[in-house]
Every structure is written in C-alpha cells, then in structure tokens.
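Missing here: one protein chain of the complex. Every other protein chain is in place.
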C-alpha cells in the first residue's frame, strides 16, 4: 500500500468523464465545482481511498501516471493520437536505450512518450523552431520527470541534423520530404525514419523523397481506431468516430 | 561506421520481399536459392556494403534489429500484430522500468516487445501453461538478448498471480474474464489491465467482469490498419487488407 | 429548358450547407432569414436561374428531386443512411417490378426509396404498428408522388405476413429474428430476406434464426462510409465520421 506524500502528482477521480491532476502542496487548496479539497487532508491518505469535498462529493485518490498527464496535455493542445504515437515508436524501433531525433517538438507529447521508452540510457533529440512551443514542451517534460532523457534544440531541422549514427528519425512536421536527405545522413545504417502527415499529398512527396534517398522497406499506412459501446446484448461500435488523424510513412536507411 | 564481427546478427537484404537474418559464425556457409555466402567473407565488411553470392547476386549487409527478429518470429507462428502490440503497450502504460505481468507467453513476440521497453530496470513476468511454447519463447528472447528482463512462469494464471503491486497486467488468452479478479489483486492502485481478444463475445464477457471488479476507464477499441500503394498520380489504398485482428479492452484498478 | 410552374417542388439553393424545398403556390410567400421570396415571382422562371430575396440575396432555382426530399425527411427523423438503403435494395434484389414486404415503415424513407425503384409495376407492402408513424410516412410518400406504389399496413408483422410469393422481405426493426419464419413463408423460392440492425447481438440472433429456417447464402456485413476533403495538395479523409450505423444481414429462401 502506498500513501499520498507532499509533492506527489495525484489524480482525483470523480467518474470516467471528470477527474483532475494536481500536485500536492502543503497549505494549498484545490477548488472545483464539486467543492473544495484541502491538500493538507490528502497527505497521508492511502491511494485507492476517497476524499470528500466541502460539498460532500467523494473523489477517489489515485496516483497520476504517465497516461493521465498525456491526457492533460491533449486537452490543452492538439497532439498526435496515442494510437499513432504507439505505432510510430514501434516502427521506428524505439526502445530502452535508443538514440532518437524528433521534429517538431510541439507540445512535447510525442517527445514525452519517446523519452518514457528510451530511458535511462537512451536520448531524444527534439528539434523545434518556435521558442514558445519549446518552453511549453520543456515544462510538460519536467512535470513528467522525463526532461533528463531529452535534449531540446531550437533549430530548423531542414538546415541539418547535428546528431550522427542515430537509431531513428521521427518527423511530425508540414514538409517532411525536405528532411529526408538529412535524416538519411543522421541515421546509422539500418536505422529507421518515420513520418506522420495528415494529407495524402504529403505522403506522396515523402515517399518519393525516400525512394530517391534509397531508403528500403518504405511503407505508408494509416491506423483507424474504432471504439465500442459494450453492454450485454447491446454491443455496437460508437456512432461517432475520429475518421482520420494522419498517415504514417516509414523506411530504413540502407 | 561499424563492421560485421563474429557472432553478429546480420540481415542480408535482397529486396523488400526477400531478406535473411543470420548469426555470423566463422567457418560456416549460408545457402540460399540466390547462391552461397561464405561467413568468412562477411566478417570485417562495413554495414551498408554488399556481398556477392556464388551465383553473382549482390546482397546488402545490414545489422539485424529488433523489428527484423519480430518479423522472423511472425513468419513462424501467429503473433499479435505490431499495431496491436504497440497500442497495448501504450494503454498498459508500459515504459522503461515497468513491472508487467503477461499471459500467455505464446511465441514470446509480445513478451519481447514489452521486454524491449521495460529494460534495464523493469521486468516482464510471463505466464504460460504449455512447456513447448515456453521453451520456444525462451529461445526467441535469448536470441534477442532480452531474456534478462523476463521471468518465465509455467503456470495456469487463473490459479493466481504471484506478483503484487505490478504496473500492468496484459492478457492475450482465450478466457481473459477468468483472470480479471486475479489481475485486480496483482495490480497496484491505478495500475492498468489490458486484454486482447478476437471475438466480440470475449469483449462482452471481459468488460462485464471488469465492471464487476470495479475497474475504471474501461474501454474497448479495435485498430484497423490500412496500407497504401504510393506512386505519384496513382496513389491508393491496398486492395487486400487484414480486416480484423482483435479487440483491445483496457481499464484501471481503482 | 424547363420552367417553374404552379405546384412544382422547387429547391432554392444558397450554398452546400443551406437550401430550402418548397411547393410553389400562387399568392404565398416564403420567409427565411435571408429575406422573403414571393412565389408569384418564381413562376415562369427557368430552372438554373436565380431569384433575389427581399434582402438582396441571390438563390439558385433547382427542381427538387428525390434526394432533396430524402434529405428533408432525414433532417426531421432518424432514417437509415443512404449507403445502407442502397445496399439493402441491391442485396434484396429490388428492381423495377419487384414485390417487396418491408417492416417497419418508420418515417417512410426506406419505403420511398424502394417505391422509387419498383414502380410502375411493382409494389411495396410496408408494415408498421404505430399509427402516427404511418400517417407521417404516408404524407412523405404523397409529397414524393410515390404513394401509388405502396400499400401501408397497420399491423404487427410478428403476427404474420399477408402477402405470398414476394420477391423480398426487408426488416428494419428491433427484433428481426422473430419474423424470420414468417419471412420464409412469405417469400417465393429464391427470394431474399434482408435485415438491418445496429447491434452485433441482433445480428447473432437473426443469423441463428435464418440458419434454423434453412436460408442459404446468409451474409452479415457492414458498410463504413468515409468522406474526403478534396483540395489540390491538401486532400485527406474527414476528421470526424459516422463510425457505425448498422449491420446488414441477408439470405435467400431455399
């Protein structure tokens, strides 16, 4: 059994639609439309137990984990969907110890996922041209305790990749085809390049550039996720769904 | 630049449809319908260069990486598709350092992917009832150098999970609903359970069991992967596709 | 060239998101937030020309066709989606001259589509238990000029189908499996039964009942429609889509 301590990132859970992440700081209070929670009262409580707000609403206390934080980031900025992040990481062969170049940093959501996989011995080198994006991403990574596995670079990646012999180059940017030749040079032999793009025209251009740069195993796919409403005797797919997020192009330096 | 050494796992690449993985052993020869390759000749060659077979066919020399091995395993036994493996790992919150229970081991494909993410500080505890499956899986994990992150258990998981306070329980078995209560007991508060099943009826039973065990954030989804034939002015989705692999049910212990 | 006459069903078209269907009646006016249109001014105008409202907005004048009316009905009640209607009609082998039993009538949308195909020599026999539904459907069919190809029946179809030797039985109801035996008796040898249901459990029950009633060529499918945002260099599937409408089960009396 483990207990809430000062400084912990806690999830207060009302139901599947509503929950809050908060950092427990002695002396502070948390205000919500369901009432006030005194942080002082949280400290020492076992995870899995409940706390009652000033309005008498019971909230479950859970440790906030990586996926909770990812959802928090997703609520504030548009991020690559988890289904795509997961598959990108796999086809880029990202794993414990990998050295990965990523562009652009954006809100740091994909950066954080890559960082959570490569640590403690790997590294993510993430390129971004907008300083405000980078700042926000740094804050997100710090809150997750993952900043030590990331090197943030404020640089136009089309001007060149500083790193050499990297395991993977992952691109989530408007013009990935302009980086293909740089990606080739940065990758080790057999290393993987993966690009994520919303339009089919970007896919055509990226694949063409990869063929020209003699990548092998070039593949373009998309992942369509279908949610289900499961109820005995009334099970059916969700009526509304996200029909498209983007295409994933991958290939291997030869 | 890096070079082929004795004992290396090398990929000899003919084209996107045909390549071979081999362990370089001095004195041995590799026979294929494209001719013979003498291992002696491979040693010392730089990766990215070519070797010519006795029949005059040039093969590219690449280091065999994790994904190459995964494909090799997939050719021999039916494994969970990479798209599903990747998403399962993400929604189970598996990452560097995680402590994960898995059942069944099968060919060890999913085991190997989980192991490649949790190392060096995490661990995968994998349950299997058939000794022959376990033996084969062990061999696969050893060849990948990932066996040190795995504890193989020859045991019926419906009889109980030995581990406590684990981060995730991942089930790929015929009757996942029979393990839901055991999964709950093994998981830490806030830990994740994920189950993969081919039929919708299994999904109904698993979700029902998870509701009874008071899991929260229960979700059932499926991932549909569509491949594309990309060619300037002739781009289109593949005509034939895998229409279904399985459903992924996930939830969180509360 | 053809011209607007009194009594015509006209479509006033503002743009792809906004248009109005109206029946031209001398002496009346049409009020909209884009201004007033005097019906008197419409009469005699050629189709394809424009009429200007009292607020100076130009509206295109088109003849309202069947699909316009279908959209009008769809805006007011939930109807079977056109993609499903079209496929149901095909697998039920509905065509010029067919004799078709349908249940339930609902808003008459599917009834109207079937009627538009079977006329002038075929007939649709449509069963409904709720009088208010039937009344509304009759009104819809009359406005479309298709009521002469339809026989409306206020009757519980599970109590029996009056017609014999029909070409097709089409079911869009909560418990289609209860009608399978009646459908068999009403169908001619080789006739087709088609059922539309939103849940997979209904599909299981219907297929089981059809197997018991010795139907052949039993098939269960679903049609997923994906819309595209087409723009040179920015083409991509729509982000939001209808993920599920229903399953279509079909079979043939033997």
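As written, the chains take the letters A, B and C, and residue 1 is the first residue of each chain.
Everything that follows uses one rule, which is that a contact is a pair of C-beta atoms (placed from the backbone, for glycine too) under 8 Å apart; a residue touches a chain by one contact, two chains touch by 3 or more.
Being a predicted model, the structure only gives us computed values, none of them experimental.
Only one residue from B:34, B:72 or B:226 touches the chain missing from this view: B:226.
Summarising the interface, chain B meets the missing chain with residues 198-201, 226-227, 233-245. As for the chain not pictured, it touches chain C at residues 2, 11, 13, 16, 46-48, 60, 62-63, 65-67, 82-83, 85-87, 89-91, 93, 95-97, 113, 116-121, 188-190, 192, 200, 203-204, 207-208, 216-228, 230, 232, 235, 247, 249, 252, 254.
As a convention for this text, only the chains that are shown with their structure count from here on.
Distance between chain centres (mean CA atoms), chain B to chain C: 48 Å.
Chain B has its Cα centroid 21 Å from the Cα centroid of chain A. For the pair chain A and chain C, the distance between C-alpha centroids works out to 45 Å. Touching two or more other chains at once are residues 200, 226-227, 235 of chain A.
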